[in-house]
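Every protein chain except one is present and positioned as in the full complex.
Up next, subunit A:
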Amino acid sequence: MSLSIKDDEIDIVIGALRPDLTSFMNEWRTIFSRFHLIIVKDPDLKEELKIPEGFNLDVYKKPDIDRVVGTSTSTIFSGYSCRYFGYLVSRKKYIISVDDDCYPAKDNKGILVDAVAQHITNLTTPATPFFFNTLYDPFTEGADFVRGYPFSLRSGVQCALSCGLWLNLADYDAPTQALKPEERNSRYVDAVLTVPARTLMPISGINIAFNREVIGPALLPSLRLGGEGKFRWETMEDIWSGMCVKVVCDHLGHGVKTGMPYVWRNDRGDAIASLRKEWEGVKLMEEVVPFFQSVRLSREAKTTEDCVAEVANVVKEQLGSKDPMFARAAKAMVDWVKLWKSVGSST
């Protein structure tokens, strides 16, 4: 862990989609226990949460969410989107968020991966989005910039987002996992790399960390599938949010890293059942990707909030008429910026 980062600059936000967090919390105890945690209970979850002792945490449930944002707005935090409420009310500089069905992974040497430490390292060392370094992250111990890397680009830019990966149950979509029901990710790739500027990618919400001060408002609940459910196979909300974040980061000159840390994602659910329930999401990306690739923000968009508002506008104009889901997403983005300004900003 970088000496210059204090533990109290970090919040760990967990969206609880299942009531019993006992084994989850116990597995992460050695890594999480020194930090403050924000646990947000999915407002649709009826059962009581079970959380073991010994953590410094705040728990937010439906009544708390209602109180802060109002009962009509609290619906945006249903399902996996509940964690955005945690991002909203946090006042820390760095947020790390992991799905409640993920445990710490082991690296190639069998050592437990401290995902928090790795995310913080990623966020506190520069990113290099303007030129690709073939030895991956040049700021890692034992690596550097290679021959041919321009010196003027070697100081890099601030890293705003750190996207981790998953061993065991990888973040595949339902058709892919249904076709290969036994496939599990066992390949531990010992690398972190910067995603180049103007390159888009699917940003999974399963294992993610970000600098809230820099891009907080850009991680947002907005796109909700018709059949959205309680398995990642039944959602695209994080993928949509991730595209917005990348476009905003590219515009503002911030970096996005991908690679380590890994988490171990437990087997859960049935890909075929999810596919039967919600298959439209997969089709959506055919529109969404070319759309985001074409988005260009104006010179006047200098803050993250301005950028998000501009993206929302373009979504409304160009995608709104194609599907009411996009029109709703655009509105949700506009509402989120307002909500962030009133609730999310530090007072």
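Assume contacts are C-beta pairs under 8 Å (C-beta built on N, C-alpha and C of every residue); 3 or more make two chains touch, one makes a residue touch a chain; residues count from 1.
Just so we're on the same page, contacts and distances are computed from a predicted model.
**Student:** Just go with whichever of "1-aminocyclopropane-1-carboxylate synthase", "Aminotransferase class I/classII large domain-containing protein", "GPI transamidase subunit PIG-U" or "UDP-arabinopyranose mutase" UniProt uses as the name of the absent chain.
**Tutor:** From the listed options "1-aminocyclopropane-1-carboxylate synthase", "Aminotransferase class I/classII large domain-containing protein", "GPI transamidase subunit PIG-U" or "UDP-arabinopyranose mutase", the omitted chain resolves to "UDP-arabinopyranose mutase".
**Student:** Write down which of A:68, A:117 or A:201 is the residue touching the left-out chain.
**Tutor:** Answering carefully, the residue with contact to the hidden chain is A:201.
**Student:** Touching the hidden chain in the complete assembly: which of A:94, A:139, A:233 or A:326 does that?
**Tutor:** Selected residue, touching the omitted chain: A:233.
**Student:** Using the document's contact rule, name the residues of subunit A that touch the chain not shown here.
**Tutor:** Residues in contact with the chain left out: 108, 131-136, 140, 142-153, 163, 165, 170-173, 176, 180, 183, 185-191, 195-204, 232-233, 236, 239, 242, 258, 282, 285-286, 288-289.
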